[in-house]
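Notes for the one structure printed next.
One protein chain omitted, others in place.
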Amino acid sequence: MIYFDSDYMTGAHPLVIKRLNETNSLHTVGYGRDEFTAEARRMILDACGIDDGEVYFLEGGTQTNAVVIDRLLDHNDGVIATDTAHINVHEAGAIEATGHKVLALPNHDGKLRACDIRDYIADFYRDDTHHYMVRPAMVYISYPTELGTIYSRDELEAISSVCREADVPLYIDGARLAYGLAAEGADLSLKDIASLCDVFYIGGTKCGALFGEAVVTRRPELLPRFVSLIKLRGATLAKGRLLGVQFSTLFTDDLYCSIGRHAVALAMKLKSGFVKKGYRLYMDSPTNQQFFVMPNDKIDELREVASFELWGPKGDVETPVRFVTDWATTERDIDELIAAL
Amino acid sequence: MIYFDSDYMTGAHPLVIKRLNETNSLHTVGYGRDEFTAEARRMILDACGIDDGEVYFLEGGTQTNAVVIDRLLDHNDGVIATDTAHINVHEAGAIEATGHKVLALPNHDGKLRACDIRDYIADFYRDDTHHYMVRPAMVYISYPTELGTIYSRDELEAISSVCREADVPLYIDGARLAYGLAAEGADLSLKDIASLCDVFYIGGTKCGALFGEAVVTRRPELLPRFVSLIKLRGATLAKGRLLGVQFSTLFTDDLYCSIGRHAVALAMKLKSGFVKKGYRLYMDSPTNQQFFVMPNDKIDELREVASFELWGPKGDVETPVRFVTDWATTERDIDELIAAL
Amino acid sequence: MIYFDSDYMTGAHPLVIKRLNETNSLHTVGYGRDEFTAEARRMILDACGIDDGEVYFLEGGTQTNAVVIDRLLDHNDGVIATDTAHINVHEAGAIEATGHKVLALPNHDGKLRACDIRDYIADFYRDDTHHYMVRPAMVYISYPTELGTIYSRDELEAISSVCREADVPLYIDGARLAYGLAAEGADLSLKDIASLCDVFYIGGTKCGALFGEAVVTRRPELLPRFVSLIKLRGATLAKGRLLGVQFSTLFTDDLYCSIGRHAVALAMKLKSGFVKKGYRLYMDSPTNQQFFVMPNDKIDELREVASFELWGPKGDVETPVRFVTDWATTERDIDELIAAL
Partner (left out) sequence: MIYFDSDYMTGAHPLVIKRLNETNSLHTVGYGRDEFTAEARRMILDACGIDDGEVYFLEGGTQTNAVVIDRLLDHNDGVIATDTAHINVHEAGAIEATGHKVLALPNHDGKLRACDIRDYIADFYRDDTHHYMVRPAMVYISYPTELGTIYSRDELEAISSVCREADVPLYIDGARLAYGLAAEGADLSLKDIASLCDVFYIGGTKCGALFGEAVVTRRPELLPRFVSLIKLRGATLAKGRLLGVQFSTLFTDDLYCSIGRHAVALAMKLKSGFVKKGYRLYMDSPTNQQFFVMPNDKIDELREVASFELWGPKGDVETPVRFVTDWATTERDIDELIAAL
């Protein structure tokens, strides 16, 4: 069986697990006040080109989104996102559970448009009734998106500009950031991301770590007393150094980006193989998630040798499907998959 | 100046305020355990044709919706409603503040469709990923709707049936129930409403009371320990008998319905006057809210003699407007308004 | 039967209900943007000696406490109060329901001590573990207290001073403020209260109104976007002018204070009568709540002619009891009660 279900099906990248082994018996203080965590923080800020910023390490993506968004919003505030946003669909209502509404706007290939954000905010402030409505007080986008697509530099600059004018923070969910940075045609670097948004997180769980996400901000004043809120939400890891060890490894010798490049290269090979075999793209993704439309009988047949996800309800004759690569995917996996098409 | 802004611009119906005066100096126990409240409860259950139900009195609509919905939902649960629903737009995020998502479906003349509810629920349970999504666990409709329209008996029966099959409670927001029951062409009685939904509230604030809403259910087991939750949400009136006095008056000699009939009759006269003068209906409403499209210069002119609300953002040349009647509106008010068109 | 159960057993003071009648048929805009509310705001600020402050009107005490405290606190923050505080015992967990811990300190005759507050805060900041604890971020006291006692000027100044040094807001629950201001031996005026705390509320429900409380602050920046939060918590009255009408009446010709004086004078007469008959004080209260210890058989006997509350669990032979006076209590009520002892 070859596996393309998702990018969280194995443990950690070999270099990450190796480093966890090497440091296992060392004693450190708890709760992320150790030297490994301090080192990871420095490496990340450096890679992001941030001088006076802050980095916080959390355990998983849903948790990170809920804690960051709750911190950025005041009572009555909502977060603008696409209707397809992870926070709007697949987090079990975690944002609402902190008391905040997700203000869902239509997606365009999984993306928000700057003009839609601008119009929504302008319409909100049109008259006095807004005091009794949910205030659009931040913007959430994912990079890459839930549909594998990426924002161009122009698109992100436009969104960033709208947010600054409206004085609402822009937050980027980077659960799969490694694959976005390495995407075919991407014109945004990590430093670009860091400077165009206010807060973002560098995904570890789906990009080579056992688990863990690194929240980064160049505006620490936006996250006051954040250490306490992380604890309140049960998101503080007692052995915090586990996150420091992992992220310092991921940011040594460019490992994080090379994981991205590896997975994207194989994803491109996979897409090319599907296209050559005549499959229709469901979404044209330049990242490690690939979406096709596949006849139902072919789906059943292919599942004998490969595992992958249906993307939405099963159609009458054909259904969208998703194939995901990661650091553990090999050339041979792709070859076998293409051969089986 | 003649007033058509809304149905909460005066105090209480003369008979209600009269009764508040008469009972003002009497001593009763607090928190709704008095005899006036008990009497109002009996009268309402009787009018609803409910034998073993329960009635709870709260202070206002947003409060009532938030407390009822929070009680009906479990963690992770959301409430299906139209995108135009009061709870989705005009309650400042009160539902989300209790931790729950409003699952907004497209409205059709302000109404939910039974088929859309059925499809949404079916799609939700399609596969196992629903464990990580917001469960559609109740349905909210308003009668009449925020756009003044009403459900027909067939429509409400269909929705009721879908809800029973899916085992999700149906809750009706009756903020303007008096006007819905008296609506032109309405084929639903109070008893019908009571039997087709699981919980609903009879609006007092907009229908002749100083303030107050009566939550009614024929299934008290759906609202366990509700008295405590009402207190927790700060919705318990110390002098609870004020609500009992008002509602027992509204349900004496059919006052509640006669208030509805009065306002609807005048609203129909108003609509007819507008139509004769050539105004286009923005929404064809059979209740006390009337919506027209009006040229902007006419709006400015008319505002010299009458107050009313714009319904949405001002257009380039014309704008939707709303006129509302209530128990205090007179034939003469309507005549003056029509004359000024 | 003569009634001493509580101060919310009748309607409104005759002058208040009279004014509600007089204004009943007038049209005003809703949600407290009317002229009555504006007038009440001006009168209250003037009575409080506040130039640039703000006043907000809410419906009841539990609601007011929950909304104010939620606004004053950040995530992870708690409110210091006595173990006997209304918010700690009798509000069904309303504070916790907004996510905040009540940090209960021992009471001394129902009161907090400045030194206890200072010590608690100092101990909290002792070491770094406080990041994982609930931050004491405001102080709640009631005036008069739940046990009818009052703070002296010296005591309140000391608390106020501790709060300013620690930079935590001081909030006073004035549910029975009229009776505190009129208390025997009180050396604090309304202006003193207003200047020594940061936010407080003037109780209407228990002091002559049908319902309603007025939140006052000389530091409006402590309550940002408070109108929206009030709506979010379902505490916005559609016919907001009802609160404006009531409070402007209460602050006309010193009515609010004269209600206090009337009730306190009768309470003193009541206390004197009990003491003469040999009853032991359970708490020596200078306000409208009076507490005695009464033999159980006497309780049963007295209940034939008067209603009053047991204060705590019934003892083996005697039990604390409470008698409350208000604007509706008469000299004759007291005479009859004393005669029946």
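We call the chains A, B and C, going by the order they appear; numbering starts again at 1 in every chain.
Definition applied: a contact is a pair of C-beta atoms (placed from the backbone, for glycine too) under 8 Å apart; a residue touches a chain by one contact, two chains touch by 3 or more.
Keep in mind the model is a prediction, meaning the values are calculated, not measured.
Engineer: Of the residues listed, A:66, A:102 or A:137, which one is in contact with the missing chain?
Structural biologist: For the chain that is not drawn, the touching residue is A:66.
Engineer: If I consider the whole complex, including the chain that's not displayed, which of A:47, A:72 or A:97 touches that chain?
Structural biologist: A:97
Engineer: Looking at A:30, A:295 or A:315, which makes contact with the chain not pictured?
Structural biologist: Residue touching the chain left out of view: A:30.
Engineer: Against the chain that's been left off, what residues of chain B make contact? List them.
Structural biologist: Looking at chain B, the ones touching the missing chain are residues 31, 70-71, 74-76, 131-132, 135, 224-225, 227-229, 231-232, 236.
Engineer: Could you list which residues of chain A touch the chain missing from the display?
Structural biologist: Missing-chain contacts on chain A: residues 1, 3, 5-6, 8-12, 14, 17, 20-21, 23-30, 59-67, 91-94, 97, 205-206, 210-211, 228, 231-239, 242, 328.
Engineer: With the missing chain put back, which residues of chain C would touch it? List them for me.
Structural biologist: For chain C, the residues touching the absent chain are 75-78, 89-93, 96-102, 123, 126-127, 129, 131-134, 310, 313.
By definition in this document, only the chains that are shown with their structure count from here on.
Engineer: Fit chain A to chain C on CA atoms, both being copies of the same sequence, and give the resulting rotation angle in degrees, nearest 5.
Structural biologist: Superposing chain A on chain C takes a rotation of 180 degrees, nearest 5.
Engineer: Counting C-beta pairs in contact, which chain pair ranks first?
Structural biologist: Chain pair with the maximum contact count: B-C.
Engineer: With centres defined from CA atoms, tell me which chain sits nearest the overall protein centre.
Structural biologist: Of all chains shown, the one whose C-alpha centre lies nearest the global C-alpha mean is B.
Engineer: Taking each chain's centre as the mean of its CA atoms, which one is farthest from the centre of chain A?
Structural biologist: Between chain A and the rest, the longest centre separation is with C.
Engineer: Determine whether chain B and chain C, two copies of the same sequence, contact each other through the same residue numbers or different ones, counting it as same when over half of the numbers at the interface appear on both sides.
Structural biologist: Mostly the same residues form this interface, as more than half of the numbers used are common to both chains.
Engineer: With chain centres defined as C-alpha means, what is the inter-centre distance between chain A and chain B in Å?
Structural biologist: 42
Engineer: How many Å are there between the centre of chain A and the centre of chain C, using C-alpha atoms for each centre?
Structural biologist: Once rounded, the distance between the two centres reads 50 Å.
Engineer: Please report how many Å separate the Cα centroid of chain B from that of chain C, as a whole number.
Structural biologist: Using C-alpha averages as centres, the distance is 34 Å.
Engineer: I need the residues of chain C touching at least two other chains; which ones are they?
Structural biologist: Only 228, 231-232, 236 qualify.
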